[in-house]
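Moving on, here comes chain A:
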Amino acid sequence: MLLPLAAPALPLDEAGKYVAGAYIVFVVLLVVYVAIMAAKVQRIERELRDVAAIAEEKKDAQAAPGRGSETPLASRGSGGGGTDV
Partner candidate 1 sequence: MTQHRVTLSRAAIAAILAKDLRTELRTLQSLPGMALFAVTTFVIFRFGLDRTSLSGSLAAGVLWATLLFAALLGVNRLFVAEREQGGFDAIRLAPIDRSALFVAKAVALLAYLAALELVVVPVFALFFLDSPAALGPLIAVLLLADLGIAATGTLISSMAVHSRARDLLGPLVLLPLVVPLMIAATGASEPLLAVGGPGYHRFGTWLAVLGLYDLVFLLIGYAVFDFLLED
Partner candidate 2 sequence: MYSKGLRPLSIATVVALAAGLSLVFFYAPLDADQGFIQKIFYLHVPLAMTALVGFIVGGVFAIAHLRSGDRKWDAYSYVAIHISVIFGVAVLITGAIWAKASWGHWWVWNEPTLVSFLIVFLLYATYYPFRYAIEDRDRQARYASVFAVTAGAFVPLNFLAVRMAQSLVHPRVFATSNGGLPGSMMLTFLCCLAAMALLWLTLVKFELTAKSASGQVKRLRRALDAPVGASSSRIAPEVS
C-alpha cells in the first residue's frame, strides 16, 4: 500500500529538534504533575502537624483538667512553618 507524502523527510538535524521537542513536552508535563503533587503533599504534611498539635493539646487537657490550657506554645512552635524545599 503505497502512500504518497506531501513532503520528503526532514534532514536529521531538523527532524531531531522536533523529536526532542515532543519528548521534552512529555517530560515537562510529567514533572509539572509531580510538582503539583508535591504541593498537595506539603499541604497534607502541614495539616498533619496541626492535627498532631490539636491531639496533644487535648491529651494534656484530659490529663490535667484542673490546670486549664497551660499548653505552652512551644509545642506548636514550628508547626505552621514547614520547610519549603
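On how the list was made: all candidates are chains of the complex that A comes from, given by their letters.
Everything that follows uses one rule, which is that a residue touches a chain if its C-beta (ideal position, glycine included) is under 8 Å from a C-beta of that chain, and two chains touch if they have at least 3 such contacts; residues count from 1.
If you're wondering where the values come from, they're calculated on a predicted model, not measured in any experiment.
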| item | value |
| --- | --- |
| Candidate number, among 1 or 2, whose chain touches chain A in this complex | 2 |
| Residue ranges of chain A touching candidate 2 (in the complex, touch as defined) | 1-7, 9-10, 12, 15-16, 18-19, 21-23, 25-26, 29, 33, 37, 40-41, 43-44, 47-48, 51, 54-55, 58 |
